[in-house]
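Okay, handing you the structure first.
Showing chain A:
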Amino acid sequence: MTDQFEPTIIGFTCNWCSYRASDLAGTARMKYAPNVRLIRLMCSGRLDPTFVLRALSDGADGVMITGCHPGECHYIEQNYKALRRYLLLKRVLAGMGIEPERVKLVWASAAEGAKFAAETTAFVEEVRKLGPLSWGKDESQDKHSSFIIQPSSEKEVPA
Partner candidate 1 sequence: MTERVGVYVCHCGSNIAGTVDVVDVANWAAEKLGRQGVIIAREYKFMCSSLGQELIEKDIKELGLTRVVVAACSPHLHEKTFRTAAKNAGLNPYLVELASIREQVSWVHSDKAVATAKAKAVVSGAVSRVIENRPLEEIKVPINPNTLVVGGGIAGIQSALEIANAGFHVYLVEREPSIGGHMAQFDKTFPTLDCSACILTPRMVEAGTHPNITLLTWSEVTNVAGYVGNFHVTIKKKARFINEELCTGCGICQEKCPKKVIDDVYEAGLGYRKAVYTPFAQAVPNFPVMDKENCTYFIKGTCKACEKFCPTGAIDFNQQDEMLHIDVGNIVLATGYDLFDARRVSNYGYGRLPNVFTSLEFERLSNAAGPTAGNIVLRDGKTVPKNVGIIHCVGSRDKNFNNYCSVICCMQGLKFAHLVHERTGATVYNFYIDMRTAYKAYDEFYQRVLEEGTLFVRGKVAEVTDAARNEREKGRLIIQVEDTLAGKQRRIPVDMVILSSGLQPRADAKEVGKLFGISCSMDGWFTEKHPKLDPVATMTEGIYIVGCAQGPKDIPSSVAQGAAASARVLDKILQKEVALEPIKASVDSALCSGCRICNGLCPFNAITFIEDDKVTEINPALCQGCGTCVAACPAGAISGTGFSNEQIIAQIDGLMMKNLEPVEA
Partner candidate 2 sequence: MPHMTDERVRAGMTREEDLSLLNEVSMKTAGVSHLEMCIQCGTCGGSCPVAADMDHTPRMLFAMLRAGMREEVLRSNTPWLCVSCYHCVVRCPQEVHIADVMYTLKGMAIHAKLYTDSTAPHFSQTFVGMVETFGRGYELGLATRHYLRHFPLRLPGMMPMGLGMISKGRMAITPKRIKHMDQLTKILDRAKELELTS
Partner candidate 3 sequence: MNKYLLYPGCSMDSSAKAYMESLNSIVEPLDLHLEEIEDWNCCGATEYLGINLIPAYSLIARNLALAAKQTDSTRTVVAPCSACYLNLAKADYYMQERPTLGAKVNEALAAGGLEYKAGMLDVRHLIDVLVYDVGLDAIRKAVTHPLSGLKVVPYMGCMLPRPDYQHRWSDHEHPTELDDLLRALGADVIDYPLTTSCCGGHMTQIGPETAFELIHRLVSDADERGAQMMVTVCPMCQMNIDAYQNEMNHFFGTDFHMPILFFTQLMGLAFGKEPGEVGIGVELVSSRNALAHIGVEVPVTQEPAAPRKKDEGLPMPRRWTKHEGKKEAVK
């Protein structure tokens, strides 16, 4: 084992596509980086941006959001809402002094096990390059431990 930095990443998946893609990657025995721990949602539209902030404040170095391809949402179009929130979230992160590249959005259909595996490994490498997450570049390390994030503290622009 080398001393290279092993990031921890939380991955959000959609029950209908990307979670099934991860199942497929498993069934096909595709190997990918073990750094990602998955959470199943019914839809990427369920992703409250505060979940991402919570994961990061819990010590995750990156968050991967996955959902159905545009136009293929199980719930018609909710993945577009996820996309909007994702773009907004990246701005918020930048404002907090966190590299927006720590959050990545990946579309993966239920048939794309290979894509899921490849994207996961690629993202782990990207986050590895960024190094461990340090909250707010000019703030001290221990400050964030008291920074508890609760959901629904964010305003959303009406769709």
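Selection rule: all candidates are chains of the complex that A comes from, given by their letters.
Keep this in mind: a contact is a pair of C-beta atoms (placed from the backbone, for glycine too) under 8 Å apart; a residue touches a chain by one contact, two chains touch by 3 or more; residues count from 1.
Predicted model, so just to flag it, every value in this text is computed and none were measured.
Asker: Touching chain A in this complex is which of 1, 2 or 3?
Answerer: Only one candidate touches chain A in this complex, namely 1.
Asker: Please output the residues of chain A touching candidate 1 within their complex, sorted ascending.
Answerer: Counting only chain A, the residues touching candidate 1 are 8, 10, 16, 19-20, 22-23, 25-27, 29-32, 34, 37-43, 45-49, 51, 54-55, 58-60, 71-78, 81, 85, 117, 151-152, 154-156, 158-159.
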